[in-house]
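Take a look at the following structure, please.
Left out: one protein chain. Kept in place: all the others.
Chain nomenclature is as follows: A, B and C, assigned in order of appearance, with residue numbering initiated at 1 for each chain independently.
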Amino acid sequence: MIHGERKTAAPIRWAMVGGGRGSQIGYIHRSAALRDRHFELVAGAFDLDPERGRAFGAELGLEAGRCYPDHATMFAEEAARPDGIRAVSVATPNNTHYAITKAALEHGLHVVCEKPLCFTTAEALELADLARARGRIVGVTYGYAGHQLIEQASAMVARGDLGEIRLVNLQFAHGFHSEAVELENPATRWRVDPRFAGPSYVLGDVGTHPFYISEVILPHLKVKRLLCARQSFVRSRAPLEDNAVTLMEYDNGAFGTVWSSAVNAGSMHGQKVRITGAKASLEWWDERPNQLSFEVQGEPARILERGMPYLHPEALADDRIGGGHPEGLFEAWSNLYDRFAIAMEASDRGDTARLAALRYPDIAAGVEGVRWVENCVRSADRGGVWVDYE
Amino acid sequence: MIHGERKTAAPIRWAMVGGGRGSQIGYIHRSAALRDRHFELVAGAFDLDPERGRAFGAELGLEAGRCYPDHATMFAEEAARPDGIRAVSVATPNNTHYAITKAALEHGLHVVCEKPLCFTTAEALELADLARARGRIVGVTYGYAGHQLIEQASAMVARGDLGEIRLVNLQFAHGFHSEAVELENPATRWRVDPRFAGPSYVLGDVGTHPFYISEVILPHLKVKRLLCARQSFVRSRAPLEDNAVTLMEYDNGAFGTVWSSAVNAGSMHGQKVRITGAKASLEWWDERPNQLSFEVQGEPARILERGMPYLHPEALADDRIGGGHPEGLFEAWSNLYDRFAIAMEASDRGDTARLAALRYPDIAAGVEGVRWVENCVRSADRGGVWVDYE
Amino acid sequence: MIHGERKTAAPIRWAMVGGGRGSQIGYIHRSAALRDRHFELVAGAFDLDPERGRAFGAELGLEAGRCYPDHATMFAEEAARPDGIRAVSVATPNNTHYAITKAALEHGLHVVCEKPLCFTTAEALELADLARARGRIVGVTYGYAGHQLIEQASAMVARGDLGEIRLVNLQFAHGFHSEAVELENPATRWRVDPRFAGPSYVLGDVGTHPFYISEVILPHLKVKRLLCARQSFVRSRAPLEDNAVTLMEYDNGAFGTVWSSAVNAGSMHGQKVRITGAKASLEWWDERPNQLSFEVQGEPARILERGMPYLHPEALADDRIGGGHPEGLFEAWSNLYDRFAIAMEASDRGDTARLAALRYPDIAAGVEGVRWVENCVRSADRGGVWVDYE
Partner (left out) sequence: MIHGERKTAAPIRWAMVGGGRGSQIGYIHRSAALRDRHFELVAGAFDLDPERGRAFGAELGLEAGRCYPDHATMFAEEAARPDGIRAVSVATPNNTHYAITKAALEHGLHVVCEKPLCFTTAEALELADLARARGRIVGVTYGYAGHQLIEQASAMVARGDLGEIRLVNLQFAHGFHSEAVELENPATRWRVDPRFAGPSYVLGDVGTHPFYISEVILPHLKVKRLLCARQSFVRSRAPLEDNAVTLMEYDNGAFGTVWSSAVNAGSMHGQKVRITGAKASLEWWDERPNQLSFEVQGEPARILERGMPYLHPEALADDRIGGGHPEGLFEAWSNLYDRFAIAMEASDRGDTARLAALRYPDIAAGVEGVRWVENCVRSADRGGVWVDYE
């Protein structure tokens, strides 16, 4: 159970890059990081417009002198302070993630970065090397993975409740961009522009979420080869796709599919994860995150509820309010930030055992997301053919 | 509204091949054909065991002399009677469909045949030619297509409620054969034996059902090329698959997927059809056939209910009991048999206008199902590559 | 399993009163009675308009001479025939049920009567006495009770799966008469006119359905006292109610509620039955009749599916098509008519043991429905006070 008692010795001095006025994602970062006092917001470079960024920081109660015009200035000046920041969250458009994360690591900071970490596996591996060399944590915000029932699913698979895994059915298929809303809405425009979004739109923007969840639930399965077909139903988005289907063959013989879409008209999120083994299936839907369907062949389907004593300890560890009361996305993010803080602290004191026992979306997860998109794009660009997973 | 009043001038004298004692599918054929007196059961070759077949026919009230030991005898003897049968339903294992249907047509009979019609497109086209030459109807029992809300979906697409069609997501993925149940259960054994089942298991057995429904809803879309990956998770089933994923590119640029499975552990039918256009989606699930979800992007999802006055006339034409009261699979089959009777009668009197205006799973639908499986198998056997739809 | 094989020695010669052209309820009676050849339709007095009734009978294939202008003529003339009817179904407005049923019994016929059987408990008991004296069966069409999962629920309660019963929550609350539709629609007008409908509208019209289901599931519980509040939200319906809530105290200490309504705007049927014991609850909804929710306190809820091998034999006995395939209201009615036929045959041969072992909505159920309404109305008319159940 979580009751707001800190799991670390002291709050970590923390800053944000991006996430300023009007940013939803900035708000969710702060809600999660500050909730249980694992982090303390002391600095920020919130906005491309320095003045607006400063006003926003003031509103949040920051000292004026620690509201910086850009991340470079912040990293440099904070490094010079005895009470300088020790961690930073990066909530800026995709094309800046690599450079900001790299700079942060070079300044000895722990980093929490929005996904995707960067645009190429080569860059991602470079960041991973840098993080390792500097002994710093990089957390990646695959936020949905913080929902408790993902831990339950993972524990059930580990205990063999499903039998040998056969099928991995993943989807994140919303309909919010069925029309070319980016023409009117600058906030979505960068997502379909390769300069800012990278080599893909929906594969990276939504598909990587259930893909990471599948890695959490099925840590031992590895993709052997995959095939991806992608489409741009709103033509002006080409070469970036607004719909994609990926097929995956795993090393154990399992078969997987991922449907990534922004043109699934009328759907809300449509993020669903269904894992099927020889004996049973598990199904989870991020819009009803407090329920997990467990379907043993030949028995009535069971609806597991978050927070109930029959769950595994891994799931109950993150419970905040007991069964029946719905938890939502903010709790999922808070759970991740809790683990980010624990990891940062363990890293600082060289507690490798603690780090090894802790699961969170780390730099390896960040690398893997970039790699998966890269492989998908490679397949798609060759006409939707099978490619070995590299 | 249907209240049991016959839509044809007189009942059609009708026989069955197969569907004897203990056969579920035989029962559903008879329930559907006899319900509203469009057909009159007067003869049968119900069983491989002539004695058991005769006893079963007697139980159904047939004259002993019209309970035949096999279909050949039946077709010959009935042809010699002034009151001989005019139509026959074929409810036997897959490998016999071609020969029995062919024989029936050659004896001038109308035919209702279980799907698949046969094993190859060449055979299917041969049957189609024969039916055309003889002026006889062949109906194929894609039974789920008889549900009223499929007509509603079709009418809504035709009226443009969805906008240009982009995505066709189909699945029929049950879990009943997650284990090798065929080892214990002879009734399922033939389904995984290529000699009796043909070139596929789940593609033909379940996948063709939602594929036919998609043809009903989207009559103007044509598959241009497809790719199919198939697996045999119960190894003894190889080369027949117990799971398959098919990707389809349509001539209008739409993209489709079909998930066919018998190893989706814990799932009941899992037959779902989701059609997505530029403006909205429709979703239907055969286990809740009285509801149709209509999801316009940017508006609350609407749950349409069978039998309600707001539906299109095409859907209401088949209503038997009004909204709220659930109808089930038996009504869907009855609706098809009603149309089979109307088609047979129209054919007999040469009413081509009536025939042209009538939609039912006809010989063309039968051909298309066989063709789709053939294309899938061709792709799968080449390693899951794209093949032009031939 | 039911595969259409008759459970009785021979079809029972059968007639209908009412249920003519355009009648939904007539169609469902015939669909159910004729489906498995337990009955044979040989006569009818289908319509107040003799000519229209005759035409309708002809359409159904009856001899012209056995299409009668009224029930009295039919009963008299059929009694004089050696091949006369042995059973009759009554599908006329409520106010005629008593007289027609009485006349049928006096002519030695078995009867299937629409509910309510009559308007007063005194009349109902008189019919019960008459039926007993003549040795004839009276079946009452509480059609929803024929759904298989009601048998499952009954078996589970009998086996103690719920523990001591505490709560009985019943509702049948649709919205189809939220407005005064009867002003435009003569077919519904009689339902709100006390001369034709009797002392209540929704209590009798809909409330008695889940009340009978509760009797099937909980045969040992007896209502000790009840309280009913009723309202006429469409004022022109007074004194008949279009909404009512009934509270019930049972002899074992359990507490029950029944919500009967025709003004639950936007609801389809809203017929739900929830039975709660000390250990678990069962919940069933007539719009999704193929599922039964079994909720053990402290465990995940289980969704039981019709037709699955894990069900009790009592439920599987009525299975026609296996799990996954939805059955609907027509199957429920067919199940009842099967039992009516078995009861009639057992009665004719004096097989009291068979009769005692057979559950169906019999004359006692008919009496109890009338009695429950009478008690509700008595309470309501005194201002919604507790009254002993008499």
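The rule is short, and it goes like this: contacts are C-beta pairs under 8 Å (C-beta built on N, C-alpha and C of every residue); 3 or more make two chains touch, one makes a residue touch a chain.
As the structure is a computational prediction, the values presented were derived from the model and not from experiment.
Colleague: Touched by the hidden chain, which of the shown chains?
Modeller: For the complete complex, the undisplayed chain touches A, B, C.
Colleague: Among A:D129, A:E287 or A:D388, which residue is in contact with the omitted chain in the full complex?
Modeller: A:E287
Colleague: Which listed residue (C:A72, C:V296 or C:V387) would be found touching the missing chain in the intact complex?
Modeller: C:V296
Colleague: Based on the whole complex, identify which of C:S23, C:S267 or C:N375 touches the chain you can't see.
Modeller: Of the candidates C:S23, C:S267 or C:N375, C:S267 is in touch with the missing chain.
Colleague: If the hidden chain were put back, which of A:D161, A:D193 or A:E305 would touch it?
Modeller: For the chain that is not drawn, the touching residue is A:E305.
Colleague: Since one chain has been left out of the picture, which residues of subunit B touch it in the full complex?
Modeller: Those residues of subunit B that touch the unshown chain are 294, 298-305, 308-310.
Colleague: Touching the absent chain: which residues on subunit C qualify?
Modeller: For subunit C, the residues touching the absent chain are 162-163, 166-167, 169, 175-176, 178-179, 227, 229, 231, 233, 243, 245, 247, 249, 253, 255, 257, 259, 261, 263-267, 276-281, 294-297, 299, 301, 383-386.
Colleague: Since one chain isn't shown, list which residues of subunit A touch it in the complete complex.
Modeller: 1-6, 21-24, 26-28, 30-31, 35, 37, 59-61, 174, 176, 268-269, 286-290, 305, 320-331
In the analysis below, only the chains that are shown with their structure count from here on.
Colleague: Do the two copies subunit A and subunit B share over half of their interface residue numbers, or under half; same or different?
Modeller: Mostly the same residues.
Colleague: Taking all protein C-alpha atoms shown, work out their mean, then name the chain whose own C-alpha mean is nearest to it.
Modeller: Chain nearest the centroid of all protein C-alpha atoms: B.
Colleague: Roughly how many whole angstrom separate the Cα centroids of subunit A and subunit C?
Modeller: Result: the chain centres lie 56 Å from each other.
Colleague: Need the CA-centroid distance for the pair subunit B / subunit C, whole Å please.
Modeller: Chain centroid spacing, subunit B to subunit C, equals 35 Å.
Colleague: List the centre-to-centre spacing of subunit A and subunit B in whole Å, with centres computed as mean CA coordinates.
Modeller: The separation of the two C-alpha centroids amounts to 44 Å.
Colleague: Could you tell me which residues belong to subunit C and also touch two or more other chains?
Modeller: Touching at least two other chains: 305.
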